[in-house]
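Handing you this structure, nothing more for now.
As you look at this complex, bear in mind that one protein chain is not there, while each of the others sits in place.
Moving on, here comes subunit A:
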């Protein structure tokens, strides 16, 4: 397994610096949560790692430098992500979605023929994310939570070694959150997982480690308890009391 190593990462848009010199290490097999107020630069950080926005500094995964590579090459080196709003191919079935995700390395000859059966990794992923029953339904008809699971399933068949998930449980019911959290724990046994999340209960239940971002910088890092005890973190969240009531309560509870 490989770990993620970010050094002096900077992203700016037209003079506004969204990520300002971030250093971040995620150990192999970690289940790391990235938290922080809105605008802290969490999503931009993931965008930079996956090649969607230009960045300065260094991002290494398993020793390979990622910055400067194109999006699809970074994806091929084993890094996958999801988005805040689930983006699946609505007109294709669940099975087709997963089959496409599994196929970036396929030969031209395989591509030009029909899919005759369900590839083994696809069947396993269907099982893992609990969508076997819905394999032949169009992805557009899935419920919100199921789409998020499908996306995670797509990362599994893609066989990524680093999963970057952007608010995977937003809009999910309590049971769905619980199921997703357990799914993430299982996945992180073999892969490295980074989750951006606003839901503090969810973070407390499932995080192995936490990084708090604020104004484009890493404010605090450690276990859930360490981070919650950090006065700097409390200050940031209390300062944003109006906007971040959930986070607020969570920190005070600790």
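Things worth noting here:
Here, contacts are C-beta pairs under 8 Å (C-beta built on N, C-alpha and C of every residue); 3 or more make two chains touch, one makes a residue touch a chain; residues count from 1.
Note that contacts and distances are computed from a predicted model.
Per its UniProt record, the hidden chain corresponds to "Urea ABC transporter permease subunit UrtC" from the list "Na+/H+ antiporter subunit C", "Ferredoxin", "Urea ABC transporter permease subunit UrtC" or "Glycine--tRNA ligase alpha subunit". Per the touch definition above, the residue from A:101, A:156 or A:195 contacting the chain not shown is A:101. The chain that is not drawn here is touched, among residues A:91, A:117 or A:175, by A:91. Seen across the whole complex, the unshown chain contacts subunit A at 50, 70-72, 75-76, 80-81, 87-92, 96-97, 99-101, 103-106, 110-115, 154, 158.
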